[in-house]
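Written out below as structure tokens is the structure these notes cover.
A single protein chain has been removed from this complex, and every other one stays in its place.
This part shows subunit A:
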């Protein structure tokens, strides 16, 4: 079980209000990702759930029990930190066994659970090593192992992959998703990387300046963003925004068009522009096109689209995939 309910949770540091009052329900077994730019309060929110920070007001319930003022260890949660936070003076075995030792488990139980966690995480050959002798990915797996053995009602991940290189990040992302399928335990995952959010989450919570901007499945947020902030934050490369005269044909002050929803042609189209930078990724090419009267637009083209700096191209937005926003940046539906 691991249903977590936040009711009007508010956090201030002195006079600075970081979380102005959040209501959120996380269902048992869900993989929820808190995503937002740096300083949006996502890590603070996670630390409030963990009990590492005290709430200024509001309540936190885990499985129907009010844990607002309970100590971190009493909440039945496990956390994986960005810096791994392993105990450098202990071997991998002792690191993983530490929570069990604190819970006064018997040596047999400790041995059994540590062996099992090491097997699941491919750490069996490293049990006698110290964290300093492990690679970044292995360290992160030890941190996850330490969390697993507690059999928590929910796992909390605080940007766990930010210290890893891009290739390893991809692998670990898969491993964590796989783990979620195996354990079926609630997971709350904080990241500023929207690719991680999109690929891993059952439900994404987009945060901005301590407020929840939108909660929904990855595709919901991608297809139906509630406002300009979510529209700009979710999706890579980010959505193009067209304002003023150029947006008039769609009867809105601002329209948003994703780079993948613009057709590209060398001969004819709605807008004509000059190619600035062309980023060739192999599978795709991202073109930054300067369109007169509209501004700079990013377009996703096929990897083999023949174009270079200074070429003239014609762009046609896909009318069915246009996002319209009103003066207060809310989506018009």
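Miscellaneous remarks
Keep this in mind: a contact is a pair of C-beta atoms (placed from the backbone, for glycine too) under 8 Å apart; a residue touches a chain by one contact, two chains touch by 3 or more; residues count from 1.
In this text, contacts and distances are computed from a predicted model.
The unshown chain of the complex is recorded in UniProt as "Carbohydrate ABC transporter permease", chosen from "2-oxoglutarate ferredoxin oxidoreductase subunit beta", "Predicted phosphoesterase", "Aminomethyltransferase" or "Carbohydrate ABC transporter permease". The hidden chain makes contact, of the residues A:5, A:70 or A:85, with A:85.
Contact with the undisplayed chain is limited, among A:4, A:19 or A:50, to A:50. Across A:62, A:77, A:275 or A:299, the residue that sits in touch with the chain not pictured is A:77.
Note that of A:11, A:93, A:113 or A:146, the residue touching the chain absent from this view is A:146. Residue-level contact of subunit A with the missing chain is found at 50, 52, 71-73, 77-79, 81-83, 85-89, 98-99, 102-103, 143, 146, 150.
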